[in-house]
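In this view, the complex is presented without one of its protein chains, the others remaining in place.
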């Protein structure tokens, strides 16, 4: 018998980008529906709140793509995909609710994420992996 | 003896982007040389054909980079890299001809792909893996 601990495989990847100006973060309904309290608290204290919210928004889209589940349109619960900094400041993904259930069903144990924004554009890359 | 089924490793990654306006999709020769019939049929029915063709075009470039083979210049057979939606709508890569031969020679068994476009820019990420 053997335990193949640490063996990891990619199950899907996701990339997404948006013009920062096109993410409706001045709309409180959009923000409340799509971001967790912890995300809102974090983004609100960043030098550029708009860029932080936009980067996280495209991050959620990239994670969603990496999970490889069918899109549910505007009703997708992006709040179930939470992206917060770890102790080094690097963004990390926590899944909740239906997003977690979908990941569990596919054996996805971790989603790696990276975010970036220029003056105008936010971009994110996600990689879903199983172990 | 053991079988390490499911063990997967990354052999290469690829990223590519283009301004949608700079991809010559109104040139029928460019389209016919670089896209398969199934790709043309799919893109032609999308809300924005131009964005769909452009995203697929940068997708082919990203896949080509992920394969880690020498560039052959303008003569590269991008038609051998086919990107079509699966049953969930997610883009998937099928390799044909020389692209498939190159992948086989390197032990590449799957290429993950994700595509995105904003109003102006198409971007793609690819990850080639062996099992």
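A and B label the chains in the order they appear, each numbered from 1.
Throughout what follows, a contact is a pair of C-beta atoms (placed from the backbone, for glycine too) under 8 Å apart; a residue touches a chain by one contact, two chains touch by 3 or more.
From a predicted model like this one, the values you see are computed outputs, not experimental measurements.
Colleague: Identify the residues of chain A touching the omitted chain, counting contacts across the whole complex.
Modeller: Within chain A, the residues touching the omitted chain are 2, 4, 6-8, 10, 15, 88-90, 112-121, 123-127, 129, 131.
Colleague: Could you list which residues of chain B touch the chain missing from the display?
Modeller: With respect to the unshown chain, the touching residues of chain B are 2, 4, 7-10, 12-19, 22, 61-62, 65-66, 68-71, 121, 123, 125, 127.
Note that in this section only the chains that are shown with their structure count from here on.
Colleague: How big is the rotation, 0 to 180°, that puts the C-alpha atoms of chain A on those of chain B, in steps of 5?
Modeller: Answer in degrees: 120, to the nearest 5.
Colleague: Express in whole angstrom the distance between the two chain centres, defined as the mean CA positions of chain A and chain B.
Modeller: Here chain A and chain B have centroids separated by 24 Å.
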